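With one protein chain held back, the other chains of the complex are shown just where they sit.
What follows is subunit A.
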Amino acid sequence: MDKIKHKILVLSGKGGVGKSTVSSQLALYLSHIGKKVGLLDIDLCGPSIPKMLGVENKEVHKSSSGWIPVYRDETQNLGVISIQFLLDKSDTPVIWRGPKKNSMIKQFIEDVCWGELDYLIIDTPPGTSDEHISVTEALLKHNPDGAILVTTPQAVSVSDVRKEISFCKLLGLPIIGIVENMSGYVCPHCSECTNIFSSEGGKLLAEQTNIPFLGKLPIDPYLTACSEKGVNYFKEYPNSSTLSALKTFVETFEQQNK
């Protein structure tokens, strides 16, 4: 952990708002611009990261210095750890209560041999329970940068994210900012933009709570398609608004943490 410069948690009270998508795209973007990145998936009951990065059939190996992450390619710029790599079959359910999940997360934090990293991105399940308490407690010992909160614009999602903000405040975890995901969908036939999950909810929440707003990511079927196939979205679609949003975020973040 001490060889890792930046540690960022991706959180949301709500499920299915795009935590894993944001985590994996952020990790991919950082490695795309030449950073050394680790991506840790602590969603033990519903791990999505291996699929999204196209590494779902790989296995982790154990060495004397700990678990060796799965690398996406030979450059070893992007290492991944997920419980999915430890399962025999992809559809085996992980039916665990809290204590078992906690000890697994502890091992993920302490026993993975990441080497030198510029960034460690940690993807989490929805909620404010065992996984979140355990990972936050473990990380707070290692001076994390903080959490990125992901929400969709709907009131139902924003209300769960408010709870996540209270969680961060209570545990003393800094909040880097809020991302509004699935913000509008552009019809591929007529280019009309429809706000399927309403709009502006994330932005308003950021204003009300005085937390930096990191930007809006539109609903992008091409991005979903890339996540499904584990394809590098930036190489396929270099002019997307998702890419420019990530770029702005990373540049601002690096500027502030110089």
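Observations on the structure shown:
Methods note: contacts are C-beta pairs under 8 Å (C-beta built on N, C-alpha and C of every residue); 3 or more make two chains touch, one makes a residue touch a chain; residues count from 1.
The rule is short, and it goes like this: contacts and distances are computed from a predicted model.
The complex appears with one chain absent; UniProt names that chain "Cytosolic Fe-S cluster assembly factor NUBP1 homolog" among the candidates "V-type proton ATPase subunit F", "tRNA-intron lyase", "Cytosolic Fe-S cluster assembly factor NUBP1 homolog" or "Ribosome biogenesis regulatory protein".
Here one chain is not drawn; of A:23, A:77 or A:102, the residue touching it is A:102. Within the complete assembly, A:133 is the residue of A:68, A:113, A:133 or A:204 that touches the hidden chain. The missing chain lies against subunit A, touching residues 13-17, 20, 44-46, 48, 51-52, 90-103, 125-130, 132-133, 152, 154-157, 159-160, 162-167, 170-171, 185, 187-190, 192, 194-198, 219, 221, 224-225, 227-229.
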